[in-house]
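Complex shown without one protein chain; remaining protein chains in place.
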Amino acid sequence: MMNFFFTYQSLFDHILVYALLAMSQYVVLRAGVFSLGTAGFAALGAYGAALLITKSGWPPAAAIVAGTLLGTVSSALLALPLSRLRGVFQAVATLALVQIVLSATQNWVSLTNGALGVNGIPKVASTGILLTVVVVVVLLLVAMGRYSVGRAMDVIREDETVAVSLGISVPYYHRIAFIVSGTLAGLGGAPQATSSYAITPNEFGFSMLVAALTMVVLGGRTTVWGALVGAVILTSLPELFRVFADYRNVVQGILLMLVIVYLPRGVADTLLGLLRDRRLRRAAPLAAVVVAPAAAPAKDPVRANFEARAHL
Amino acid sequence: MTATLVLKDVARHFGGVPAVDGVSIEVPAGQITGLIGPNGAGKTTVVNLITGLLHLTSGKVLLDGQDVSREEAPALARAGVARTFQNIRLVPDASVLDNVVAGFHRHEKAGLWANLLGLPSARAEASDLKRRAMELLDRFEMTALADHRAGSLSYGHQRRIEMMRALATKPRLLLLDEPVAGMNDTEAESLAGIFRKVAAEGVAVLLIEHNMRFVMSLCSHLYVLASGRLIAEGEPTAVGRDPKVVEAYLGA
Partner (left out) sequence: MQQLLNGVVVGSVYSLFALGFTLLFGVNHIMNMAYGSVFMWGAFAGLYTVTALDAPIYVALLVAMVAGGLVSVLLDVFAFRPLRRRNAPEFSAIVSSIGADLVLLTIAQKVSNTAVMRFPFDAFPVVIFNVFGLRVQLLQLVIMGLVVAMVFGLVWYLYRTRFGQHIRCVAYSEQTSRLLGINPGPVNLQVFMISGALAGMAGVLIGLVFNSVHFAMGEPLLMRAFVIIILGGLGSIPGALIAGLAIGIVQTLSVAYVSSGVAEAIVFIALFIVILVRPTGLFGQATAAMRVQRA
């Protein structure tokens, strides 16, 4: 039994870290912010923590916190200008951001050791710690999504004009989403550094960006569960599809295309929707009688009677 | 007493072409004022100008005497200007209740951090908002449908949800953009009853429609818009007989 656990422990760690990244991506997409910057902030978190440990001798716990804060601060700085953009522009701007960070890590050799990456990072983030962090984050995000912030984000995402007409300040919520996303990405990046022994610039490039996006597209971008389900699916896929070996990326790409066309709300969200609809239908069969298309009080009693019978 | 909404010589040009020009309107509180005109007359443009979705090219918009011509849409919404949309804009995947609760946004009091962390004050407010939304649903006789997906309901129901959401904002000015389009007479009448009640509570209501009959019984004052200009105004029956109005509708 323990053997089984140990074999899959590294996979589990991987899932946990990726869950954080998925949740970072989910937060922005839920608010309708088309940000692809998760990988960039994760890089900042990871390099921040790694460099503080290896070069400045910081204790690992403090370094992880510092890495996360780097994610928070940088996303806060960028949130202001980015909240003025929309849709495609946000996507491209955040993409450029990821590339800028990537360039910096690759070329600022004196600081980051360039393409060789940072090595010798002690493995501090144990499974237990990662699990706790993920659970806490999930709880916080569930809370966030349930109250005013989540409500406002949902309206903004679905229809910005309506949000505006209800008095919701769109840039404000975009900024909140962006900062939370940056923090979570940093929170995912820092443990990534401390749970594998080394990090290289390329880990935080295009592939991570696509991975974060895929997880949320697969699972769903309107609920936290979507992000979690997506993370589990994406990280277990390589194991399941080992047969495809080098063509894993092709599978991932095709999956992305299929899901966005046929299941645009993602696996988890679609399932949750179906479950809710079924629950409603079972709980209120008599509501059908009340739900007459023309619910007008002054109705011909004979006709009302006839319609009521027709529904039963 | 000044009317709740006053438009003075409002104009909107698109690259030199006037969509709306020289429009002066007064919408007093407690009454239903109508803005009618044939299709393409510019009625929705006027609504967009009032709610801040479009900027005025010239003229003034006064809300309870205050000049709000330069205000942005969210500010106007927070000042108590509510509207419904010509094409229904709900969140189709959310429940009826959630759609209505969204309307309470401008009255929310719990702070940002309380909401982010799920503190008791946020939870209390959430259940309070739910209760108030249910009261609205009760008024509109839709309590049984509270948890249904808004997108799965009939057109008539969706219109009512939009109405409830607009009323949730507790507006002082309510702009209804073709609220009964596509409804049969019975449905329209029941909504008309609700409009009357809302006006009776002191709200200034501006009803935009191009269905003359519906508007006749409901409005105390009418403005007629054609090709972006006001061609007539006054008491409904008189306006209905004005030859210019008849020509605008027949010629359109």
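The letters A and B name the chains in turn, as written, and every chain counts its residues from 1.
Keep this in mind: a residue touches a chain if its C-beta (ideal position, glycine included) is under 8 Å from a C-beta of that chain, and two chains touch if they have at least 3 such contacts.
Everything numeric in this text was worked out from a predicted model, so none of it was measured.
Contact with the chain not shown here comes from a single listed residue; of A:Leu51, A:Ile64, A:Ala79 or A:Leu97, that residue is A:Leu97. Touch with the chain that is not drawn comes from one residue among A:Leu69, A:Leu131 or A:Leu256, which is A:Leu256. For chain A, the list of residues touching the undisplayed chain reads 32, 34, 81-82, 84-89, 91-93, 95-97, 99-100, 103-104, 106-107, 158-161, 164, 170, 206, 210, 213-214, 217, 246-247, 249-250, 252-257, 260-261, 264.
Just so we're on the same page, only the chains that are shown with their structure count from here on.
For the pair chain A and chain B, the distance between C-alpha centroids works out to 37 Å. Within the complex, the chain A residues that touch chain B are 139-140, 142-144, 146-149, 151-152, 154-155, 158-159, 161-162, 164-170, 176, 222, 265, 273, 276-277, 280, 284, 287, 290-291, 293-299. Across the complex, chain B meets chain A through its residues 51, 53, 73-75, 77-78, 82-83, 85, 89, 91-94, 98, 101-103, 105-106, 108, 110, 112, 115-118, 122-123, 125-126, 141-142, 144-145, 147-149, 152-154, 156-157, 165, 169, 184, 186-187, 189-190.
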